[in-house]
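Every protein chain except one is present and positioned as in the full complex.
Presenting subunit A:
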Amino acid sequence: METREECAGGFKKETVNKLLQLHFKDDKTRASGDAVLLVAEMLKVFVREAAARGARQAQTEDLTRVEVEHIEKILPQLNSQCFECCPILVMMNL
């Protein structure tokens, strides 16, 4: 029924809704349609921000290819400046 492309190029509303549902501890918890679209936007910003910072990191090292270590280097920035603290570095087995 709803064919509005609110997040063109970004995460699909349905995908984000299911992901949230997957991570909610309580089965009764729901998310409103607009809330889901906003979370999709947050995720899009997060990916772009991580990618852009990784790219900048590689460029300061005079490289034309972003590698995992560049992403690892910018992780602390992602956590402290934009988003909540989270021990991602420890959890990632890369």
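What we mean here is this: a contact is a pair of C-beta atoms (placed from the backbone, for glycine too) under 8 Å apart; a residue touches a chain by one contact, two chains touch by 3 or more; residues count from 1.
Operating definition for what follows: contacts and distances are computed from a predicted model.
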| message | Name the omitted chain as UniProt records it, choosing among "LIM zinc-binding domain-containing protein", "Centromere protein S", "Multifunctional methyltransferase subunit TRM112-like protein" or "Large ribosomal subunit protein uL3m". | response | "Centromere protein S"
| task | Extract the touching residues of subunit A with respect to the undisplayed chain. | result | 4, 6, 9-12, 15-16, 18-20, 22-26, 28-32, 34-35, 37-39, 41-48, 50-52, 54-56, 58-59, 64-68, 70-72, 75, 78, 81-84, 86, 88, 91-92, 94
